[in-house]
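Some notes on the structure that comes next.
Of the protein chains in this complex, one is absent; all others appear in place.
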Amino acid sequence: MDTDKKTVLVFSDDLDKALAAFILANGAAAMGNDVTMFFAFWGVNLLRRPRGRRAAGSRAVAGVSSGNGGTAVPAMVGKLAARGPGHLRLSKWNFGGLGPVVIRRLMRRAKVMDLAELIATAREQEIRLVACTMSLDLFGLAESDLVDGVEFAGVATYFDYADEANVNLLI
Amino acid sequence: MDTDKKTVLVFSDDLDKALAAFILANGAAAMGNDVTMFFAFWGVNLLRRPRGRRAAGSRAVAGVSSGNGGTAVPAMVGKLAARGPGHLRLSKWNFGGLGPVVIRRLMRRAKVMDLAELIATAREQEIRLVACTMSLDLFGLAESDLVDGVEFAGVATYFDYADEANVNLLI
Partner (left out) sequence: MDTDKKTVLVFSDDLDKALAAFILANGAAAMGNDVTMFFAFWGVNLLRRPRGRRAAGSRAVAGVSSGNGGTAVPAMVGKLAARGPGHLRLSKWNFGGLGPVVIRRLMRRAKVMDLAELIATAREQEIRLVACTMSLDLFGLAESDLVDGVEFAGVATYFDYADEANVNLLI
C-alpha cells in the first residue's frame, strides 16, 4: 500500500456532488497524490462531450441507431441525461434548474472554480479519469460520446486502483 | 490489515445505488476478496422478504401489532417502505415508478444482471450480508422480516469488519 494514492468513485452526476468530487480529487493531487477518478452509473454523464461535438470517427451508438424497434428507451434516456458539466442538477433545491444557477452564482462570488474549470484542472494535474464500461453500455453511450483522454474499464480495474490507495471515497 | 477484505455499507435502498453496491461487492468477491455488506437505515429494505413470505416461527413485529394506540406510524412506514429488490425507487428520475422500469429494460438490453440476480450471486459468492439491528428497531422490523441467511449486528461489528478491510465504501 502506498500512502500517496487516492481514488474517488463518482456514482452521481448531481452538480453539488460532482463539485465535491473534483475539489477532493484536485486537492489530493495538489498535495502530491496520484489520484484516480472512476465514473460509474450517472457519473459517466459528467464526462459527456457537449452536444454536437462528437469525436471524428466515432462509432454509432448501438441502442440509439439500430432501428430495432426498441430505440425509444435509450433515446429518452439520452435526452434526459445530463450532457457534460454545464447541464447538471442539484441533489436538492433544484427548483427546475434555478438552484444550479444560484449555486454557480455563489461559486463565482466565493471565487470557487466551476465544474468545467475543476475538470480542466484535474486534467492538468494528470488525474486519471476512468469511465465504467458497463455504465456506458447501460445508457447506450459509445466511448466517443465522452470527452477525450478518458480511460475505459470495469469494476476489476476500480479495485486494482483502490487496493493500492489509502483513501477511497464514493460519492 | 489484509488486502483481500472489503466492506460495503449500504445506507440507501434506491434501486440504482443498490445495483452499484452489489456490482461492486460481487466484483470484489470475484477477484478473491472476502466481502462484507452491512445494511443500515433504508438499506435494510433490500433484504426484506417478499410480502406474504414470512419465515415460519417469526415473532410479531412489536410496533405494528402492539395495539398501543401508536401503531399508525410504523404501519405507514411498513406500507411505504420498499419490500425487497422488486419494488425499489431510483435516486432520481423515478417518475412515479416509470424510471425503474426503464432502468430494468436498459439492464436487460445491456445484459446487466438485475438486483435479484445480483443478490443471488452475492450469496453464491459467500458475501457476508449483515443487517443493522438498530435500523430494524427503527422501522419496527423483526429479523424474520428479512430473507434467510442474513446476520444481525450493530455499528461495533461494522467497524470490526472495516478495521480488517483495505477498502470500505458507503453508498
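Should a chain be cited, it is by its letter among A and B, assigned in written order, with residues numbered from 1 in that chain.
Throughout what follows, a residue touches a chain if its C-beta (ideal position, glycine included) is under 8 Å from a C-beta of that chain, and two chains touch if they have at least 3 such contacts.
Computed from a predicted model, the values in this text were never measured in an experiment.
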Residue list for subunit A contacting the dropped chain reads 3, 6, 16-17, 19-20, 23-24, 27-28, 30-31, 33, 91-93, 102-103, 105-107, 109-112, 166-171
Listed in rising order, the subunit B residues that touch the chain left out are 1, 9, 11-12, 14, 40-42, 63, 70, 73-74, 76-77, 80, 89, 134, 137-140, 154-156, 158-159, 162-163, 168, 170
